[in-house]
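As you look at this complex, bear in mind that one protein chain is not there, while each of the others sits in place.
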Amino acid sequence: MHDSHEHEHEFKIPLGPQHPALKEPESFSIALKGEKILGVDIRLGYNHRGIEKACEERTFLQDVYLLERICGICSHSHSTAYVQAVEEIAGLAVPPRALYIRTLIGELERVHSHFLWLGVAGHEIGFDTLLMYTWRDREIVMDLLAQLTGNRVNYGINTIGGVRRDITPEHGKDILAGVATLEERTKYYIRIATEETTIIKRLSGVGIISKEDALRLGAVGPTARASGVDRDIRREDPYAAYAEMDFDVITDDHCDVYGRTVVRLKELMESFKIIRQIVAKIPDGPIAVRAPRKIPAGEAFSRYEAPRGEDVHYVKSNGGEKPERVKVRAPTLANIQTVKHMLRDRFLADMPIVIAAIDPCFSCTDRMVGIRRLDGEKKEILGWESLRSFSLGWHRARGFDVTVAEKKLHQLMEH
Amino acid sequence: MKPGRMLKLVLQSIFKKPATLNYPADKSGMPKGFRGKITFDPSKCIGCKMCMRDCPANAITINKIDEKRYEAVFDLGRCIYCGQCVDSCLKKALTASAEFELAQLDKKKLRVVFHADAQKPAQKET
Partner (left out) sequence: MNALFLILIFPGFLFLALFGLFAEFIDRKLYARMQNRQGPPWFQPLADFIKLLGKEDIVPDEANARMFRLMPLFALTAVVSSIIYIPLWKTGALYSFSGDLVVVLYLLTLPTLAFFIGGWYSTSLYARIGSVRSLTQMFAYEVPLFMGLFSPALLADSWTLSDISRFYIDHPTYCFFNLIGFGVALVALLGKLEKAPFDIPEAETEIVAGTFTEYSGRLYAFFRLAIDIEMIVGASLLAAVFLPFGLKDEAAIGFLIYILKVVLVVFLLTLARTIFARLRIDQMVKFCWKYLVPLALLQLLIVLFLKGVLLQ
């Protein structure tokens, strides 16, 4: 009796895969009682495009462009992380000027991403004015990037061995002018975010995750730094030109969405600092070394601090023109585990902003994690060869010609 | 805690020029070096097909018309406008123009052919 009465007002509401709150498809199934959230079920995979498999069928150089298009906002992160891994395997010495240019584009991308995030956060709490103003300012960064790299998104500045385009002193002047405007605007947004009553009411105390839980669940990036976890790959494992840059790693103790907002805004100020240092200190020299078409056999692990957190790439080469394996671990995959934890005992109205606060990029996230056996009772992870055999069987059953692929699989299995 | 911090800015904005453009009536254009549609100069092409080898999207095909004359066929739908072909070309026969308004209603119009001509380079869009 008591049981049925208790569950009377409970129901499940789907948030996604299509929902105005989500910029990309993902399925959250929320168990509600009135306005209170009882639990969340997360289901990923709607954006899986088979990129890791596609990487194996293209040459190392073509993969730079493919991986760049995993995501629009983290595109330079993925491309740089991959290129760093390949350069490590091939033992290439990238010239310092190229490293500086890579860092410059990386920081400009971070500025772009954080402005975009501010706007999206404003939209999720119903504050469209913030959305319009931050996205208007984002145009300054995008125009700057279009001038430097040739495109507003998916910059294509990286190539194996260096970068493809140089920056001129005039570019440097434009960059400094753009950064000056943006810094002024950022100071205004910091004031708004820390003083506006309605924003503070919506963001404070929402999405709390303690430092221990953040470490236990593996959160990365601003999500973790807002809980006091002092980790930043740019400082821990410096890549590109970060070893020569002077900047602070921003942490905050609020542990909630408000803290994440403050961390991101302050990181914007640090980015402006780094960009100014780059324009002042950039060394002269070539912008690329010649890269071989066949990368020698080896494997490498490369990390990059994307605007959302730690982006990890693993590349394995077997001496040929095409990579044997490319594995991408995007920061959102690490952060999404925390969403369930953050939403316990919160209200439905907090759902969009909590999801937006980890800065989700589901296009980055949906890679292969583990496959469970589809038939039978036993649940086991399928290995690479069993997965390939299964795929060949599936295609053969539907009338595709799989002889070439089968031969290749046998060759690999005999290794 | 003060509510309505953006009041001054929003009131000032009523009298300022809007930041949005009335596209397509007003266009802002793209900066120099923007990677739009790729153009081909047949007088420089030697038919090495390095561009075809490096294209990530298989968007360019070089066809041999006869000795020392080549034409280029682009699939604008496949092209990702990365400009790798421009970098790979040994003879600088390819350049990235600033044209980006390439949407079509008819898929056949996305196939662009740059014909080879012995006298002068001519481009014809089918």
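Per-chain residue numbering starts at 1, and chain names A and B are given in the order in which the chains are listed.
Criterion: a residue touches a chain if its C-beta (ideal position, glycine included) is under 8 Å from a C-beta of that chain, and two chains touch if they have at least 3 such contacts.
Everything numeric here is computed off the predicted structure, so don't read it as measured data.
Asks: Give the labels of the shown chains that the missing chain contacts, considering the complete complex.
Replies: Counting the whole assembly, the omitted chain is in touch with A, B.
Asks: For the chain not shown, which residue from A:Phe60, A:Tyr133, A:Tyr155 or A:Tyr189 touches it across the whole complex?
Replies: In the full complex, the listed residue that touches the missing chain is A:Tyr133.
Asks: Just to verify: which one of A:Asp63, A:Glu109, A:Glu124 or A:Asp232 makes contact with the chain not shown?
Replies: Only one of A:Asp63, A:Glu109, A:Glu124 or A:Asp232 touches the chain omitted from view, namely A:Glu124.
Asks: Applying the definition given at the start, please give the residues of subunit A touching the unseen chain.
Replies: Subunit A touches the chain not shown through residues 11, 13-14, 19-21, 32, 35, 122-130, 132-133, 136, 196, 198-199, 201-202, 347-352.
Asks: Tell me, which residues in subunit B touch the chain that this view leaves out?
Replies: 3-7, 10-11, 13-14, 16, 18-20, 22
One rule holds in what follows: only the chains that are shown with their structure count from here on.
Asks: Based only on mean CA positions, could you tell me how far subunit A sits from subunit B in angstrom?
Replies: 27
Asks: Which residues of subunit B touch subunit A in their complex?
Replies: 1-6, 9-10, 19, 30-35, 53-56, 80-84, 87, 96
Asks: Please output the residues of subunit A touching subunit B within their complex, sorted ascending.
Replies: So the residues of subunit A in touch with subunit B come to 58-59, 61-63, 65-66, 69, 129-130, 133, 136, 139, 143, 146-147, 150-151, 154, 156, 159, 164-165, 188, 191-192, 195-198, 200.
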